[in-house]
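Have a look at the structure that comes next, please.
Shown here: the complex without one of its protein chains, the others still in place.
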Amino acid sequence: MTETQPASPAKALLLLPVLALLGLFFVSVFQLFSNGFADADGWSLRYFRQIVNRSDYQVIFARTILSSLTVALLSVALSYPIALLLWRLERWRNTLLIVVLVPWLVSLVVRTYGWLVLLGPKGVINGMLAWTGIIEQPLALMFNDLGIVIGLTHVLIPFAVISILSSLLAIESNLEEASGVLGASPFQTFRRIVLPLSLPGAFTALIVIFLASIGAIVTPIVLGGMSHQFVGSQIYQEVMYTFNLNKAAAWSICLLAISFLSLLLLKAIERRLIGTME
Amino acid sequence: MSPAQPEALAQAAPSRAARGSIHVAGVAKAYGATTVLSGLDLAVEAGTFVTLLGPSGCGKTTLLRLIAGFIQPSAGKIAIDGRDMAGLPPQRRPIGMVFQNLALFPHFSVEENVAYGLRLRNVPEAELRRKVGTFLDLVGLGHLGSRRISQLSGGQKQRVALARSLVLEPSILLLDEPLSALDLQLRKQLQAALKEIQRQLGTTFVFVTHDQEEATLMSDRIVVMSAGAIQQYDTPPAIYSQPANLFVAKFVGELNEIPGRIAAVTSETVEIDGPGGRHALPMSGIRGFSPVPGTSCVIGLRPERITILPPNADADAGGRIALPGTVIERIALGSVLRFVLRCGEQRLVAVRLASDGAALPEAGSPCRIAFDPADAQVFEPLAAPAAASFGEKP
Partner (left out) sequence: MTANPKISTWAGILLLISLPAPILIIIGASFSDTSYIQFPPEGLSLRWYRDALFDPRWPRAFAISVCIAAVTAVIVTIVNFMAAYYTQRHAPKLATWLELAIFSPLFFPHAAMGVAMVALVAQFGLIGTAPGIVLAHLIVTLPFSYRPIHIALRSLDPDLVRAANVMGASEWRALKDIVIPMCRSGILTSLLFAGIISFDEVTVTMFLIGPNISTLPVQIFSFVQDSATPVLAAISTISVLITFLAVIILDRVAGLTFFVRHDGA
């Protein structure tokens, strides 16, 4: 609205509820930090020192970061064909969007449970392979890193599709045709027109999926089991079984630090990449 | 300050003002360092159809919004019906408004749109029904009351917007270029309808447009604005024949501009060096400045004031000024003929009646270009900001 009315102070009360919620959120962040830098006896860096010194904890962090990176790259790569399909099929876009949105919005517990049913030793995939006689012993598809990566990728792909499709839809739809008319091969068109223009959406997806993946709890617990722990699984244990909120908070602060650093890193890469493409 | 409006200024005493009058005194509007309006004075008599005319960015819409109360003036006062409007929000001013995009409520039916203001005033249901019916009939939509807005044509929407505002019987109706989106034919119809409704109701209409023809057709009075100031406030014929300055003259109709330099000034005449030598023009043709010898000026000639004669004609008869020239183009435009002429370096446009065509030269032939010195108007050249609104370099 172009001209803003002179605000009477009473109307500023409209902001009160949102400020209250945001205030509570910031209080919770503050508490997270004060919990993390303490143990049962008071201020302490004990749990951070643990993470730095204990090799089993380092393995958990390394697994979380590497798996999440794999998940993010895999999700973005696999979602391109889907996004392109929805972009080109304008007539079917809305219907196909339902096929993307429903899996995205269905509880991730349900989707993870679906993969448990698919990947388990007596699961559908092993059952099918055994039934057709391809294998005799069930394959180890879960309770390992593979299971976690498959599950998380599937859980997070819909977001990548939506993010990339948003970028694609901002492109004029006849740009691809125009490029084809000018004699560019489909690959050249993709490489020079579609890919650069959809890159912002792809990078958003990369960041958001990486953050969602390193913070995941449910999928790693169900598909990784306690032998293949994620940072999230460890945090879950500390809160639910050992009731050590200080340790859980310290781990959470590490997650936050990783997210923050990866955010900066990916933004820097994005800027350079988009720079070279232009 | 609008040039020479003695009777309007005499009426500026708000206490004597009737319902429907507007008094604008020293109104200025600035956004930060940008001045949009500077020191406007304007007195509109009740029952007038007044048009704010000017190029985009001249401040006409800002003035309308100030009158409506959407924005507050940085300085000066606005009075409606003789009441000072300072600090009053739009909902407490005796005004109605038709917006450029009409702003009809799409989730209401036609009737609900018209009834909305009455409902806000808690008008009893029976009277409300009667009034809505009356005003829908007035705009010729009596049979479409239950339609949804999306089911109406462009012209019908205009009429709903009009009925919705008029049903509240405002002292003043503000119209912000409501016809600009319509095609020419519909536009002509609605211009006539609007004028007719205004005449019937006697409400003061303040109409904003950038179209001088529309302004001339509809208005009792026109306010010509440019660069945040009022250039002239007068009746349409006066504005056409007695423009206050070169900006107004150019904006309200086609004008041949002949550059010249003032050579001498007497009490009766001003002598100007221009194409074809030195010409003596009567002082009555001077518009809005005092001529100083040695300064440059512009001689303005309306196309219909130029006579085209055969090259050998005795043109000087009757004190006319005649110059040798050539016909470059001759175009038939219905009832008139439009000529493009060249006189030395100067390009001129002349318009003659098509019925006189047989006696007029063809394209390519030499001719004499004549005009009565009394028809010539002398202006100061345009200042830079005004010239820019015509897309010219000063």
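Lettered A and B in written order, each chain numbered from 1.
Just so we're on the same page, a residue touches a chain if its C-beta (ideal position, glycine included) is under 8 Å from a C-beta of that chain, and two chains touch if they have at least 3 such contacts.
Bear in mind that the values here come from a model prediction, so they are computed numbers and not experimental data.
In the complete complex, the hidden chain is touched by one of A:K11, A:R54 or A:R272, namely A:K11. Within the whole complex, the absent chain has one touching residue among A:L85, A:I193 or A:L273, and that is A:L85.
The residue touching the chain not shown here, chosen from A:L45, A:L66 or A:L101, is A:L101. From the options A:L22, A:L45, A:A62 or A:L265, the residue with contact to the unseen chain in the full assembly is A:L22. As for the chain not pictured, it touches subunit B at residues 68, 70, 89-91, 93, 95-97, 99-101, 103-107, 116-117, 120-121, 164-165, 168.
Listed by residue number, the positions of subunit A touching the unshown chain are 1-2, 4-5, 7, 11-12, 14-15, 17-18, 21-22, 24-25, 27-29, 31-32, 35, 77-82, 84-85, 88, 94, 96-103, 105-118, 120, 122-124, 127-128, 131, 154, 157-158, 162, 165-167, 169-170, 186-187, 190, 208, 211-212, 214-218, 221-222, 231-232, 235-236, 239-240, 245, 248-249, 251-253, 255-256, 259-260, 263.
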